[in-house]
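The other protein chains are all here in position, but one chain of the complex has been omitted.
Chain nomenclature is as follows: A, B and C, assigned in order of appearance, with residue numbering initiated at 1 for each chain independently.
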Amino acid sequence: MILVAFIAILMTGGIIAWIAASWSHSASRWISLVTLLVDFSLAISVWMNSSGLEWIEKFSVPWVPDFGISFSLALDGLSLLMLVLTFFLGIFGVLVSWNEIQERVGFFHFNLLWVLAGISGVFLTMDLFLFYFFWEVMLIPMYFLIGIWGHENKRYAAFKFFIFTQASGLLMLLAILGLYFVHKSNSGTGTFDYFQLLGTQIPLGTSRWLMLGFLAAFIVKLPVVPFHTWLPDAHSQAPTAGSLILAGLLLKTGAYGLIRFVVPLFPEASAELAPWAMLLGVVGILYGASLAFAQTDLKRLVAYTSVSHMGFVILGVFAFNQLAMQGVVMQMITHAISTGALFAIAGVLYERIHTRDILAMGGFWGKAPFMGVVTLIFVMASLGLPGLGNFVAEFLTLIGSWQANPMLTIFAAIGIVTATAYSLRIMQKVFLGKWQSEKAMPDLSLREKLIFIPLIVTIIWLGLFPQTVINTVKPMIDKQFKIEQPTSIQNNNGVQ
Amino acid sequence: MSLWLIPALPLLGAFVLIVFGQQLPKRLIPIIGSGSVGLSAALTFALGYRFISSSASSFHIKAWQWMDINGFSPAVAFHLDALSLVFIFVITFVGFLIHVYSAEFMVHDDGYARFFAYLNLFVCSMLTLVLADNFVLMYLGWEGVGLCSYLLIGFWYAEEKNGYAARKAFIVTRVGDISLAFGLFMLFQQFHTLNIQEVAAQAAQHWTVGSETALIISLLLLGGAVGKSAQLPLQTWLPDAMAGPSPVSALIHAATMVTAGVYLIARTHVIFELAPDALMIVGIIGAVTLVLAGFAALTQFDLKRVLAYSTISQIGYMFLALGVSAWSAAIFHFMIHAFFKALLFLAAGAVIESLHHEHDMFKMGGLKNKLPVVYWTFLIGAGSLAALPLITGGFYSKDQILWLSLAGEHGHIWFFLAALVGAFVTSVYTFRMMFLTFFGKENTPVGHVPGKGMNIPLIVLAILTTVGGFIELPHTFGHVTFFSDFLKPILPAVTMQEEMESFEWLIQLVAALVALSGVGVAYYFFIYKPDQADELKSSAADLHSFWLSGWGFDKLYDKLVVQPYVYLSNVNKNDVIDKLYESVVTVANWLNRILAYTQSGILRWYIMGIVIGGILLMALALI
Amino acid sequence: MEFSNINIVDVLPGIFLVTASVLAMLSIAIKRNHIFIFVVTTTSLMGVFLYLIFYASNHKFNVEPLFVIDGFGTFVTGLIVMSALAVSLLSYAYFEQREERKEEYYILLLLATLGSDILVISKHFVSFFLGLEILSISLYAMVAYLRKRNKSDEAGLKYLILAAFSSAFLLFGMALVYSASGSMDFSGIASYVASNPTLPLPLFAGMCLLVVGIGFKLGVVPFHMWAPDVYEGAPAPVAAFIASISKGGMIVLLVRFFDQINGFQYPVLVLAFACIAVASMFIGNILAIQQTNVKRILAYSSIAHMGYIFVAFLAGGELGKEAVSFYLVAYFLTIIGTFGVIAILSDHDRDAELLDDYKGLFWRHPKIAMVMTAMLLSLAGIPLTAGFVGKFYLITSGANAQLWWLVIVLVVSSVIGLYYYIRIIAMMFEKMEGTDELALHPRLYLINLITLVVISVLIIFYGVYPQGLIDRIRDFLY
Partner (left out) sequence: MQVSAEYGLLLASVLFTLGLIGVLVRRNIIFMLVCVEIMLNAAGLAFIVAGSKWTQADGQVMFIFILTMAAAEVSVGLALILQIYHQLKTLDGDAANSMKG
């Protein structure tokens, strides 16, 4: 029941926030903040009480029984982490837009909360139809967030985002239906229930196509080069909160989909695909890095770093071993935090000097040292400095993928050097050097500190005590690798 | 067991300074900064005493389990043995002295608190590096020192070029780091552990001498070492790193961080022992580097750059020592080098500051009366660097390497010759620097004279430099082997080629002569006949500029790597792949325009449409 | 053939409509009163609808020789009547503002509805023909109803000529089929077809001509060209009527006819329909991409939607029928709602048909904008709307019948379709510059607002909880 509550709270909160705005803007801000805090604390309490079982919570009621569609939610370690992350970032989403958003505040928060609701739904649902349902639901409000409160080129960005994700999503719908009918012809009962579909015996030829259908949606969302071009536009045009949620959560739904659906549902096919997928990942890492290095628009730059970092995710997922998988989960979380923070920084800077062009910046360290330190920390995070969460993620991913495919891993690791190049470039252009103009450059306000300090604490905590996270997802991952670890990959796991 | 306090204290200091740096009163800052390091230095002494007196071969303490995923379980745990004890002694004690020095040196800088914060952070990460009981934690320290070096090189961030130098340092070392990472990956794949001791044990079991994997892994590790220790081919970052304040150069780019590579190889000597070819390569790298860097140092005019190149060259000696598996010799030279190079840098810093940040030696001169303390200490340091016989620590440490490079079991005549040439060049450039700076006529008026805060560390270091040498004396006189005995449990003594012992005195004699002759040459060119030097310079201008640019490595890498990468990424700034999708849109719009013509609004068109449709339907019958 | 009572009861809807129209006519003869005639119309439609809800059954039997009453027909009749009700509700305010002689409109409306109803239940060429013509002829007048608008007349004329032209094809086709099969009754034709495994040429020719006629009414490629002009010219409510009701009747007839004569045994026919479907989906959507006239956009989109429905039609079987029924419901609601919004925003001199008329609508009339958004999302087939479930149903039936290529075309083309729906939405959420003067000054009537709100609520409801509707459909179908 609590699972439904998670989503319901957000939705109702959104509506209330919308209504409230008609008499006071700050009211709707507070309402959405409170909503998220409530959800967050709920999630945390669930986490505290979660036992070592694979499935912590389950909930299911029939929805469209004629099609075997049920409103079924379930919570395991992975979803739990993602859920906590969602609410956690959501809070900052509200905080960063506290001053930024001044018009149509109510509608903004409505959209914000509904995006989060959709995302939570995606992370929770265990019914493929419902999954697709939420998958689409989270896009509409996001579309509005970009399209209404975005920057100069918002309409183009919003269109691109919407069409890309929709197109790929529809392909996934086809694949889902294909799976449905395969299962129906096998077992006679048509169902969209994840657990029942899990064991489905699919002829390899079919399963290739079906997997590609799923893959389409996820790698566009992730995004994997060459399906990434919607991302820089969407990220750079969205309002800060939008970018935060895009980078922090929407991309993660893609990764989540890979872990939850692609690999378990189509083991053979994905084993077959693995080398190519890993290759794509590596290409993404390097390509994204080189593009990031060239950008002058701060948000665009950070957007491309996401492309690069998400390369590690697909690399790890298709390495098929626990280390890599743990790394991937870690990467999902840490990347969400570090990149989110960087976008927040960009937003903070934009509020002050009204540009995202890093060539017009420089020497802010002298004026805003605190901001400098904060940025430094997250820049270091994004280049994978040990002691910060991202290092754990990337190290695990690489050490895992090394077991599967050393050659590709070498190239992936070159991405770390390129990451150093672009990350330090941010630092250089924005905070080092001299600043030409004499505009006032106030340091972080209390509210802004409230945003960044928790993020810093979290990223360091994740860097030094990742075991909490690791243990949370462990049951789920163990399960997965007990179910199916493709023999083709298993052999080169080193001497035990 | 207070082992964990040693790295923790500087960390605490750094934390305090970062968070409250703005608010703190200025005189409190150095107290916190140097105090934290001083405390851990004291702890080190206490611990060192306990360690030596106790029979235990190592102290071990585990703070917490870092990660644990089936088999992969690095902990945040510290491991103290003789080797790491030597290192933490140098780090904390020399570090402490440098902190004290900086307290005065940096006092007028508005980034005072920031400076000490970084410095403390550095000390912490360096300590973690050498105390880590597993490779992952070591890697943490390894990257941490990289970060601090980046921050401190770019400390004066307003200068564009400082930032550039800082980035260069970080990126170049990062190249080495990933090679190290690969080494770790392979080790894990082999042994399913990254605990240093276990790895060493397992390696000894599983691998035979000269095994393939051992070679690959040790080469990968070497890659890491080469990056951090500024050896060929990744040495190019160190000279530029001199952009940082002098204490930084002293602590990071002379005494401690750059020797991390030496530590790494010494730490994993078991693996290297199993791969003689790798050892050979280490030796060659060392030999080549020390010669090249030496010649580069000859031509520099920036005081600090001379020292930088000399650092590279001295570390080359250490690598050479490692290469001939003269482990303790390498470590011994590391320690002595830490003393005198720190001393030299600090002194140089004092000089530069007193001449209002003048770096060019040719604009200096005649300082020996103006800055007596600096002069004398610098002289001692220089002597040690040039390895003047008998009185200087540098002589004993370097002499040992010279000797073993020839007489060690892996020794080789070419190694020896390279080392010898290096020694000669070293003493030449050292005293060139000496004479240009302190002798001759005064070119630049002296500004403020360093006070106690800066002098005391200099003096202490000078003393250390001198006496440090006497804890390890060759057979020929005294034959004190305190240091090598101390390290023996960790680092096996080098086995000599037989029928060599008899020559040792000869070698020492040669070394001494070479050093002295170097001084002589320097005297001839820079005091006796300065114009000769200029003639020589002009006669071989190209060679001079070539050496000045450090054998043109920078240009090479710029052409080979940097420019292509920058070019490519700038060309593709707007992401060609996007064009693909745009073209799809274009096609759709084009189709739309075509089809829009059919909607002409004219009735008979539409009728025609219907008719054609009907005909097409009929036509289907023919299919 | 004498009519037993039960039959009377079952053809009651038709009779009801006829009487209603006669009543309306008489009332005009006595006194022109918009309200009154409006009430007459709505109440009679309402009455029929309620009747269907309460007394309709799904047992199938024939009213020889012309009509067949079965669940499918009854269901769609109900749908048609309801849509007609919605249209008339929307029409009141629309015509109240514009036309001094508004009353006849309702007669035409009732008759057109009747015609469509007859199409739905007919099982014989004669009734087919009669229904079609009743529908068409009243539509000519409805399209051209606003005499003062040049576009309206032009549209009317075009529609008339083309419709007459196409019904000539239809008739000739019927004649050919008749001469080949010797029967104008579907079952008779079926028996003839059953005896001919290979399609004889005259029959095929007849079929083709029939398809031309039908295709025209449905506005599928290549018989679609009239659609945009007529939609643009016709008054918004009438356009809604054309888009929904007049097509619905024809679809049902098509399904029924093909079911009965089992046309799927002839691959060439299936191929023909497949081609039509693909062409409609692609061309319809592509034509709309850069269109700036909302009514035309909707015309093109309706072309595409007919293409979608054809997928389910070709899939056939029970699932196909269900899909068609569900999709019709979703589509009717949505399209009527959309045109309702256009109607509500139109003012005296022209309809709110330009994209710019919707600029910043969300900040002027949030409610209407939300309704419009819901409608457009439903047309685009985004979840939370009935349109999504409908599309899902279509895809499911297509996938079930292994028509993968058609399904993929459906998906791809609906992605193209997204673009222009989103474009309108984006327009509505544009910021209003205070400077630009509004082109239109509509007077908002409560009744329209209520209608629209009800419709959009229904759309959302069916989108979130489709099971209820599905059950209803299944009750009727089997």
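Here is the rule we use: a residue touches a chain if its C-beta (ideal position, glycine included) is under 8 Å from a C-beta of that chain, and two chains touch if they have at least 3 such contacts.
No experiment lies behind these values; they were computed from the predicted model shown.
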Omitted chain's touching partners, listed by label: B, C
Contact partner of the left-out chain, one of B:2, B:22, B:497 or B:600: B:600
Full-complex contact with the absent chain, from C:140, C:358, C:392 or C:419: C:140
Which residue of C:102, C:123, C:158 or C:256 touches the chain not shown here: C:158
Which residue of C:39, C:175 or C:268 touches the chain not shown here: C:175
Residues of chain C (touch criterion as defined above) contacting the omitted chain: 125-126, 129-130, 133, 137, 140-141, 144, 147, 150-151, 153-158, 160-161, 164-165, 167-169, 171-172, 174-176, 178-179, 182, 184, 202, 228-229, 232-233, 291, 293, 296
Interface with the unshown chain - residue positions in chain B: 596, 599-604, 607-608, 611
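In this text, only the chains that are shown with their structure count from here on.
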Chain contact topology (line, ring, star, complete or other): complete
Most contacted chain pair (by C-beta pair count): A-B
Mean-CA-position distance for chain C and chain B (Å): 79
Distance between the centres, which are taken as Cα means, of chain B and chain A, whole angstrom: 38
Multi-partner residues of chain B (at least 2 other chains): none
Residue list for chain C, restricted to those that touch at least two other chains: none
Residue ranges of chain A in contact with chain B within the complex: 160, 225-226, 228-229, 232, 290-291, 293-295, 322-323, 326, 363, 365-366, 369, 373, 376, 380, 385-387, 391-392, 395-396, 398-399, 402-403, 406, 409-410, 413-414, 416-418, 420-421, 424-425, 428, 431-434, 464-467, 470, 474, 494-496
Touching residues on chain B, where the partner in the complex is chain C: 588-589, 591-593, 595-596, 598-599, 601, 603, 605-607, 609-610, 612-614, 616-618, 620-621, 623
Touching residues on chain C, where the partner in the complex is chain B: 157-158, 161-162, 165-166, 169, 201, 204-205, 208-209, 211-212, 215-216, 221-223, 225-226, 228-229, 268, 271-272, 275, 283, 286-287, 289-290, 416
